Every structure is written in structure tokens, then in C-alpha cells.
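A single protein chain has been omitted from the complex, and every remaining protein chain is retained in its original position.
Note that the chains are named A and B in the order they appear, and that numbering of residues resets to 1 at the start of each chain.
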Amino acid sequence: MINRDRRIDLSYRLFNSSDLFIAGLLCIPALVFSHNLYFRAVLFLYFYVFAWVQGKRNSLVMTLCISASIVFFNLLVPYGKVLFQLGGFKITQGALLSGLEKAITLEALIMLSKTSIRSDMQLPGTFGSLIAESFQIFEELLAQKKQFDWKKPIESIDLVLMSFSEKPITQHEWQNTIKNKKERTAGRFLLLLQTALVWTFWLAFAF
Amino acid sequence: MAVVMTVIAATMKAAIAAIKHSITRFRPWDLVILAISVLITFSSFILVYATNTNNLQVVIEGVGQSYIYPLSANETISVQGPLGNTIVVIHQGAVHVEDSPCKNKLCIAMGEISRPGQWVACLPNQVFVRIIGTPAKDGLDGSTY
Partner (left out) sequence: MDQPIKRHSTLALLGALCLFLSTIEYLIPKPLPFIRIGIANIPIMLSIDLFPFSSFFLLVMIKVIGQAIITGSLFSYVFLFSLGGTLASALGMFTLRRFIGKQGISFIGIGIVGALLSNGVQIILAWLFIFGPSAQFIAPPLLLLGLVTGLLLGIFCQNFSEQSRWYERALQERLHDKP
């Protein structure tokens, strides 16, 4: 399997974070306003894979659990043709489709969000630089996760906080190097292609 | 997985110790808030689970198929039978047979039903429609849901 760090690196080399954001934004109407469940499922799969390609974390267990519970809660109110029965519990077609639609749409939106937002995105103003700084500290915190002592949570949190409030800010190299323009342009083209394809299929099959 | 279990176990141990430690450290408003919160939480259980009984449903049974809808639904269902399709309509809290391929059209003449225990049937086409459930205490049926 391709190493996650290499995938993250590839993502940073190919894509501009604002481009990713806009591309994601543009795909939302195609997802939300489509009438074909298969189309939504395809979008979900596509963005799932795209998120993986960018090296984003995702717990498949979480995805399945959330989907399963949405479907389960929808099945509690029977609606439509009875498909089969589990004990006294009737699984109805209408409720099942409704639950699947909600689950797939939600998970597709989640995967889309994962692909569109990257922590180096510049948000304007004080808030922008503040959240960027928080994400930077966060990345460093993640690297130190192993030093956490679960038996003495307060002491270890305290130590971590003290050490971070005293250590000077380090600039990461990849934040400052001038990006390779050719790779970024290729990435931008890929995102444009993605958006065009999504819209074409949406308007042709699922509008 | 084992890591997660130790995490949860340690958290619970710490939690129990912390609770024991802090029972003596409650400030006055903590107790007020705790009391109000317990009150709100428990009354929500009573309010929601003891008074909600409006769940009337329409059960439609045909040959090798069955359907369930809430009485409040607005649906037109085509039930396949040996003679053809019987059309059942659920609308504004009542159910009736709109059309049926039987000869005497008795099912259509039975009109509409809206209370639990009532039923309509097209015997030649083997379609049975009935309403089940318990109405709300004040006798409101599905149409006012």
C-alpha cells in the first residue's frame, strides 16, 4: 500500500487548498439535489477513494456504524411494502430506501468535506491565523501522542501544555517552499475535470 | 483494541475516584443545577414515553405481499391479485379502495375506514385492508397527527 505520508505529500504537491475547497463546494448541489440513489452512492465511493488518496484518516467502522444506525432508526417506522420479517420486526421498502438515502447522502457529504478541507487553508483575519496556528500545534501534538500517561491524565496534560507554551514556534519547510507550479496546474486541471464530470453525470442522469 | 479497553477502564477508575473526592467540594449552585437537571431529565422520560400513543397504521395484505403505512400517509398503493390490481388509497387519515377488478365492487362500496379495528376487503382479488394500533387518549386519529 502506498504510504500515508507519501499520499499526504502528493496531495500537497498536486493541489492548492483553495482549489480543493471550491471543487468540493461545487459538487455539493450535485449530491444534494440528485434524485438517483445510485448516483449518490457512486459519489460516496468516489469521494471515499479520493479522501484515501489524499491520505485523510477515516474509520470504516465509524462509517458503517453511522450508516447502520441511520438505517435502523428509519426502519423503526414501517412504511411501504414489507420485504421480510425479523422476529416481530418488519423491514419495509419505503423505510429502508429512506434510511439508505439519508445514510448515503450524509456519508457522501462527509467524504466530500474530507477531500475539500485541508489544514493549510488560509482563512481571513485574526480568526484565520489563529485557527491555522492551532492546527499547526495540533499536528505537533499528534506526533507526541505516545507520551500520554493514562493513569495520571492531569499530570501528563499539564506537562504537554507547559512544554508547548514554552517551546518556540518552528516553521515547517513544506509551508514555505515555493510550490512546483507545473504539478499544481495539473492538480487544478484534475479538479476541474472532476467537477465537470460530476455535473455532467448529475444533469444527465439524476437531476 | 486492547489499548481502547485500558483507556476506558482507567477513565472509569479515575472517574469514580474523582467523584468520591469531589462530593465534598460541591458549591451551592452546583447542587441547585444538579437538582434542576435531574428533574428535567426524569420528567422528559415521563412526558415522552407515557403519553405518546398515536400510532395508527394501515396494513394491506395481498397474495404473497403485504404493506404497512402510517394512517397519516398520503399514498396510492396498487396491490396485485389473481384478478388484477386493486388500488388502495390512503389520504387525510382515512383509507378506501379506489378501484378493483372484481365483479361486484363491494370493496369500493365499503367506503372509507379510519379507526383501528375497521377493515375493508376485496375477497375475489384476495386483498385485505385493516387499521391497527392504539389511538391517542382523546380520540384523535391519524388525520390530526
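Just so we're on the same page, contacts are C-beta pairs under 8 Å (C-beta built on N, C-alpha and C of every residue); 3 or more make two chains touch, one makes a residue touch a chain.
These numbers were taken from a predicted model, which means no experiment stands behind them.
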Sole residue of A:86, A:142 or A:204 that reaches the chain not shown, by the stated touch rule: A:142
Residue ranges of subunit A at the interface with the undisplayed chain: 24-25, 28, 51, 56, 58-59, 61-62, 65-66, 69, 77, 106, 109-114, 116-117, 119, 126-127, 130-131, 133-138, 141-142, 153-155, 157-158, 161-162, 164-169
Subunit B, residues in touch with the chain not shown (by the definition above): 4, 7, 15, 18-19, 21-22, 25-30, 32-34, 37-38, 40-41, 44-45, 48-49, 52
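Note that in this section only the chains that are shown with their structure count from here on.
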Complex contact set, residues of subunit B against subunit A: 6-7, 10-11, 14, 57, 65-70, 73
Residues of subunit A that touch subunit B when the two form their complex: 77-82, 90, 92, 94, 150-151, 153
